[in-house]
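What follows is a short report on a single structure.
A single protein chain has been omitted from the complex, and every remaining protein chain is retained in its original position.
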Amino acid sequence: MTPAVEFALVAALGYVALLFAVAYWGDRRARIGRTGWLRSPLVYTLSISIYCTSWTFYGAVGSAARSGLEFATIYLGPTLVFVGWWVLLRKLVRIGRTQRITSIADLISSRFGKSEALGALVTLIAVAAATPYIALQLKAVTISYQVIAGVPLDHADFRAGFWVAVAMAAFTILFGTRNVDANERHHGVVAAIALEALVKLFALLAVGAFVVFGLFDGPGALFATAPPGFLQAEEVFGPRWVTLVGLSAAAILCLPRQFQVIVVENEDERHVATASWLFPAYLFLSSLFTLPIAVAGMTLLPSGADPDMYVLTLPLMADAEALALFVFLGGFSSATSMIIVSSIALSTMVSNHIVAPLALRLARERARTSGDVRRLLLTSRRIAIATLILLGFLYFRVSGASDALAAIGLIAFVGVAQFLPSLLGGLYWPQANRRGALWGLTAGFLMWMYTLGLPSLEDGGPLGADTLLHGPFGIALLRPQALFGLDGLDPLVHATFWSLAANALLFIAGSLSREPHPLEWLQARQFVDVFRGGADVGARERTRVQRIATSEELFILAQRILGAEPAQDLFDAFARRQGISAGLPMPTEDLIGDLERRLAGSVGAASARAMMAQVAGGEEVSFDELVSIADETARIMRYSQALERKSDELETAARQLREANAQLREIDRQKDDFLSQVSHEVRTPMTAIRSFSEILRTSPDLDSTQARRFVNIIHDESIRLTRLLDVILDLRVVERGEIPITLEPVDPDAVLDVALETCEGLRGEAPVRVVCGTRAGGARVEADPDRLRQVFINLLSNAVRHNDKDAVEITVKSRVRDGRYEAVIGDNGPGVPAEHRDRVFSIFSATWTKGGHKGAGLGLAISRGIMRRMGGDLTLDAGRPGQGARFRVTLPTTTEEPPP
Amino acid sequence: MATRLLIAEDEPSILESLVFILGREGYDIATARDGDDALSQLRTAPATDLLILDIMLPRRNGFEVLKAVRAEPALSGLPVLMLTAKGQARDRQMAEQMGADAFIAKPFSNQDVVRAVRGLAAP
Partner (left out) sequence: MRDADDAGVPAAAEDAPRRRWRDLAILVPVFGTFALMPPLIAIPLGWGALGGVPAIVLYVFGVWAALILVAARLAGALTPRSGAER
């Protein structure tokens, strides 16, 4: 072993030891509550820089050497996403925090109705995309190690890769699975990642500065040595450029590890604002020297040198061994930090979306004897981490000899970009539903595998070289890299186009093919409207869904998932909130909902809901039933919006009903009054008749004058009774509209005069003076003269009888106006109070015995009925307080002459 | 001195029959055609032994007269016989609460009237 090899090995080991120490220190500080700068926006931004893996660390220069500025696309996409944080990232982070999202799989599953299937599918795609990516990191470490150690690159030395894999697995398991709550920050890991971010940035800056100012005299001199035409190729800015910017923009959101650091581990939304410019600045700095290094490599290094290793070989060539070692550690940093965070993110997804649902299914079949879920989750996460890293290593071991791995970075980008339609649709399109997401993701995944994933393997992997060249079964239209005859495109652009097109199309088609289920709709509201109180929908849902569980059961569940101590703390907090000083809190729906949210932070929304269903629903309530309860709730809520819109109409209807009801009550009261009046009217003559007939019967000694007088009284009272009966019968006739009427042309004024004559007899105690005003004179109307006279008499007699003045004065006028005959009969009596104006015409009016005068009231109702039957009307003029009542009789005029 | 009755009734025929049958029994009878009249007679006339009071009186109805009678110390002990034309439970209940001593429902039998009046004031 050469000293350089030894030194590189020692340095790598020492560096790993340093990472462990930093992580340990970070965890310790966090545990004693001194998280200070660990929670700063700077550390948040640095942790996002795991985006820059060893693939970009080494590969960017290689890409620049081959395709000029194209390397920049990988950074420009994320830059655009971050400077546009207000549009998308802010919403994503807010949702992640309010819904306690644990991974991108959880986000998509939770958004589309807490679907277990979607969670598993997203996990599957993520693992499929990430495993080769991890392999790529191991390869980069291995090759860089071989380069710095001077080992020939003919065949890969897998030992370095293996030990790195083992060390990273150990590190991640140790510091990445301390807590089951995925939302809780892994402070140790974050501290180590931040350190690595600085190391790789400074390594790149150092080598860049060394190249530009050490090996050349500044950038001008450097670029002067560039091959002619370099950087001048216009085709760089073609479809591939656009595709790459788009893919990298998608990747910064959809890569599980990026989602982990940006959304899941976010502690303060304000950090996003800082990262919005600081992270692009990081990218800017780390790519500032990429082109100079590439140009320098092309100029100074032999033509056979691997451009991907220029970063390392340039300082080695210049005998700057310390710098080369620093660069090696920078590349090492970018590889390890990616492996650490990737495996944490993926293991969370695997344990929450594959292991937990399976365990729940099994547990249900075994009568709920699932012991410590927390231990199960942590163990499954640890196993998942080890397995994923091991898989990455095996992938590297199998394909390491070929160059196939080099393209893996972008292939993985296309893979995770399949999440984009569901992610964006889920954030902005309420109609998007589970079916659309399932269809879209499945189609995109298959298309990606077929057009890009499998062809990237040596000889097309399981497809075989023949299929790659001529299509399956020789069908040229189905050639994986020229699907449906779309030939001549860059394979990456081709695959991106087909996979995302199929994905988005089916996502939209699936979403439109059916209404969202209520639970999906509910989740959609909480996601899409997160800035408009969408989170409150959850609160309302909780108050409506009634789940029943005992506090003990809930506590046991919490213990099983959160651990004994955190569960105890949580329940103490619940109890305090409910004002209970000791013991368990009440199992309110509020508490159950809150607990479910906490559990979701550990096991994902879908599993948390299912677990809660097992406990809170009791054994007989299945998960499906719970969902159906939520469905019901959501449906009610949807209709309540429609109801709100209708509330005006309802209010109007209610008011009309109230009015109608008041009218009915008034009529009912009038009817009661009427009946009691009638009974009074009947009893009074009856009493006299009975009393006098008893006197006549039991008093034989009565003298004849007296007897005759008594008999006369009985007779008068009998007539009074008969009259009363007539009135009541007339009344029934009016009520039914059955007044017998024979119309003939008459002079109404003549009828009025007859009535006035008749009324001479009315004049009793008080003197009555009739004032005749202007008369119509010679008007002709169609009327029943007898009935019309009856109406006039009724009005005239009322004017006399309802008068409280010592001298009664009646005014009579008539005229013809607008083809109608009008007669007005006024008096100088008390008039009719405004509130009784309608009642005086009512059949049930109680006004007919007012002031001691009998049998007058029904007349107005009957008179109006008569007038209307003759095509006219009887109205009472609007009140003139203290000026008496004024009734108006109207009839349409006619041209027919009255019979002689 | 004969027992003195005051009959307040606005129906002339009923008043006439009451005056006849009770006069025959030997009572000294005064009449009033409305509520105000009845009250003023009670206040000014020599001691009345019984008031026969119709409910449906002009100006001041029977209840109002009864209330005023019970409120005046000089008259509060006066026996009152109510004539209830309606014979309705509500009127009867109300009169009872206000302190009426007996009731006669219209149409009445002469015998019942005589018996009720005798029960309250012997002739």
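Note that the chains take the letters A and B in the order they are written out, and that residue 1 is the start of every chain.
Assume a residue touches a chain if its C-beta (ideal position, glycine included) is under 8 Å from a C-beta of that chain, and two chains touch if they have at least 3 such contacts.
Since we're looking at a predicted model, the values are computed, not measured.
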| item | value |
| --- | --- |
| Displayed chains contacting the withheld chain | A |
| Selected from A:Ala21, A:Ala224, A:Leu358 or A:Ala807 as touching the chain missing from the view | A:Ala224 |
| Contact with the hidden chain (one of A:Gly150, A:Gly238 or A:Gly474) | A:Gly238 |
| Touching the absent chain when the full complex is considered, from A:Val16, A:Ala30, A:Ala72 or A:Ala165 | A:Ala72 |
| Interface with the undisplayed chain - residues on chain A | 69, 72, 76, 79-87, 90-91, 218-224, 231-232, 234, 237-238, 241-242, 245, 268-270, 273-274, 276-278, 280-281, 284, 288, 291, 428, 528, 530-533 |
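Rule of thumb we're sticking to: only the chains that are shown with their structure count from here on.
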| item | value |
| --- | --- |
| Cα-centroid distance, chain A relative to chain B, in whole angstrom | 79 |
| Contacting residues of chain B [partner chain A, same complex] | 10-11, 13-14, 16-18, 20-21, 24, 34, 56, 58, 85-88, 106-111 |
| Chain A residues touching chain B - in the complex, by the definition given at the top | 676, 679-680, 683-692, 694-695, 698-699, 713, 716-717, 851-852 |
